[in-house]
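With one protein chain withheld, the remaining protein chains of the complex are depicted in position.
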Amino acid sequence: MPLITRLAARGLTLLGVLFVVLVLVVVTLGATGFSDRMLRATASEELRGLRQSLAQTIRDPVELEQVLTLRQQELFRYYQLDRPWYYRLPDMVRRVVTFDLGEARTVRSFDGSSRVADIVLERLSNTIMLVTTASVITTILGLLIGPRLASKVGSRLDRVSCLFLAFSYALPAWWMGIFLILGFSFTLDLFPSGGMFSLIPPEGGIARFLDLLWHAALPVITLVLVSFGSAAYIIRTMVLNTAQESFVSVGRAKGLPNRLVERRYILRVAAAPIVTSVMLGLAGSIGGAILTETVFNWPGMGRLYYEAIMAADESVIVALTFFFTLIYIVARFSLEIFYLLLDPRIRYV
Amino acid sequence: MKLPATMKILLSSGTGKTGAGFLMLLIAVSLYVVSVYPMDFGLLFWNNPAVWADNPKNAPPAWTSIFTGQKKVEHTVFAATEPTRVIPGAGMDTLGYTFDLNYKFDEPSTFVSFALHDITYTSRPPIITLLLQRPDGKEMLLYRHVVRGPGPGEDIPISRYMESPHRVYLSGDSTVLSNVAGFLRQEFGQDVSPSDLRGKIDRIIFGIPAEEKGQDFAVLDGNYTIIVMAQVYHPEDSIGEVVFVLGGSVYGAMGTDALGRDLATGLLFGFPVALLIGLVTAVITTIIGTFMGILSGYKGGKTDTIIQRSCDILANVPLLPILIFLIFILGQKLELVILILIIFGWPGLTILVRSMVLQYNSSQLVESTRALGASPWRIMFRHIFFQIAPFILAQMIFFTPAAILAEAGLSFLGLGDPSIPTWGQILESGFSTGAVYAGYWWWVLPPGLLVVLAAMTFVLLTLGMEPVVNPRLRR
Partner (left out) sequence: MGLLEVKNLRLSYGTVQGIVPAVDGVSFTIEAGETLGIVGESGAGKSSLASALMRTMPRNVVNYTGIIEFEGSNCLELSDEAFRKQIRWQRMSMVFQGAMDSLNPVIKVGKQVAEPLLLKPGIKPKQAYATAQQLLKMVMLSPEVFHRYPHELSGGMKQRVMIAMALIFNPKLILIDEPTSALDVIIQAQIMNLLKRFKREFKLSILFITHDLALASDLCDSIAIMYAGEIIEMGSAEEMLLEPKHPYSQKLLVSIPRLAEDTRPEFIVGAPPDMTALPPGCYFQPRCHCVFERCLHEHPPSFKLPSGRLVKCWLYGDQR
């Protein structure tokens, strides 16, 4: 049962995060008049449609106007545009949560739909693909490098590596991306400068997959380069702390081979705090993904952010903000479960 | 721990030393910029296209010539407010301005232009003549201009070119064309109609007819003298400024962008801005975070629960999406960015500080001061605070690059504050106009490198602080 309690507590906190973001979004939209504009646009869109269809039957312009005015008032009441913005908050929350955000102004989905939900959702998998691949590579690299540095703490290698890791932390993803484009795409012409597939994608499953890999190489390298430094550094510190625990000397004294001690007595024990730090780094990789996608024109949700900002398409931005928070929370919660599986101390207490 | 001891440990490590050195550099450049640049540099200069009109566009830095092997024309502006000499004459004076130009390039200039500012005269309008003395001893008349005469009812003295200068783009001017054609005819015996010389003016001014076939003009290197003669008819008449621009294909230390802006000035201005963003955010975040953390840990009970629950929530909000949303909706203001970074930044520190306070709260020192009857505030901020001060300092340094990187990322997405140029914005303008795909590396690489430098500075300091915070690592 304590397991459930702990999970429930974390779940509640994360739901709280979602709630705060939601309230922040809708209150900001309401107070600044953005929601007003969005709803008015939706209403006038409807009225325009109505005018066209009514114009066929009602010939008298005066009467037409009367009917339309009546309908407009109805619509305004329906959207609660006749009341101050704060009365509309619950309705706005519902709209955001259900992705009922109407039409985007200029941004379109790949097959031309202007529904905000369509635009955002079709890019979800592209972002997840990119971020997951990069995270997995980052974690593996961190796990390979961190413990090695910890075992040589204080050495020249350790100090030089720490400088390099600091550099990696200070590297902004977008600049790294630009650097790689200039180097490997513009100068050496080894990789494409952006996109997900060639202009005319090759036929056949494997060829298509290779094309995807070829395009994904630079964005993935960018994300890995900017994040593995702090990952390795954190793992180094965790391993260093765990290696000083007395059960590690007991493990050694028991005559266990060094590699087994490292794996079972240090890494395995440090795994839970390492996962925690990965959790905390997650928000950072979302930011990194937004910028990396932008640089490499990767058709994910991050690039969509840039396109929506450039086109000043507020409903898409609202949807993206909510969706990124949602992804973040789902990812956090899964890691939370993972953490519980790793650490028996918490699992049973 | 006392500050001097902290400094000593910090400076004992290589990382700490490097970080401190970088910080000194950042501060020195920032102080220079703050004392030299106007505060509204962004609006008045950077984002004012008129200032940069004369500059070449997308020009690489001048020093790149060293690597390309070809000597490119370095963009040069010759300007004078006072005449070099005054030649008195009968009923008129001649004001002479001379500029020496040592032309040692492998190509003709991209353009030449000439401008006159603030001319005042009393009786007759001055006549201005622009001449060029060439290394081959020949003299070339480029341009002659008579200032517009007094209009009906105009008061004396008469002012001209006060608001906007009289600017002539010599490379495309038709009177220059015929002057150049005359020069060719007279000096080299070539009879070419002026219209055939269109687009070739620069090659004639800084060249001679070529010997080999296929090329019409070869570059003539050597010492040129640009002479401006102004005939004025009254001792009070004056000319504010005379400007001759040699349009280059390379520019200054850092090159120019698509608008011809001198990237070096923008990059320099970014120094104090980055430092300001980083430090203001870090300091305020740390103050709030520490205060709330000590309060939460010391008070306990309901206060603690409320603070901790809010912290849990705020610290878990993914920052960049929220930042993008709020800045997009509320407006692109730098102070707003800082405010948001603070709002979502303090809870992380509060959670950490609280856990440390709980440790110290039950320590003997605090117990005994409590027994001695010290007030809670005194205990909280004298005894507990001083225990955790080095840790807090380290956290503050750690926050600084985060803020710089966040602002740069936001600017890169096109949400920078337009009134204040930052490194992120310079990069963004390069990215959004396709400079990356055109290979204009001098536009996109340096601003990013500076962001890295600034962030690195504080990361290195944080690393150097590690032994202070974690005594186990002290060696």
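Order of writing sets the chain letters: A and B. Residues in each chain are counted from 1.
The rule is short, and it goes like this: a residue touches a chain if its C-beta (ideal position, glycine included) is under 8 Å from a C-beta of that chain, and two chains touch if they have at least 3 such contacts.
Not measured: the values here are computed from a predicted model.
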item: Candidate in contact with the missing chain, chosen from A:Pro84, A:Gly205 or A:Pro257; value: A:Pro257
item: Option touching the unshown chain, where A:Leu81, A:Ala134 or A:Val269 are the choices; value: A:Val269
item: Where the missing chain touches chain A, by residue; value: 245-247, 249-257, 260, 264-265, 268-269, 271-272, 342-345, 348-349
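Note that in this section only the chains that are shown with their structure count from here on.
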item: Cα-centroid distance, chain A relative to chain B, in whole angstrom; value: 33
item: Chain A residues touching chain B - in the complex, by the definition given at the top; value: 13-14, 16-17, 20-21, 24-25, 28-29, 32, 34, 154, 159, 162-163, 166-167, 169-175, 178-179, 181-182, 186-187, 193, 244, 283, 286-287, 290-291, 294-295, 305-306, 309-310, 314, 317-318, 320-321, 324-325, 328, 332
item: List of chain B residues in touch with chain A within their complex; value: 14-15, 18, 309, 312-314, 316-322, 324-326, 328-330, 401, 405-406, 408-409, 412-415, 427, 431-432, 436-437, 439, 441, 444-445, 447-449, 451-452, 455-456, 459-460, 463, 472, 475
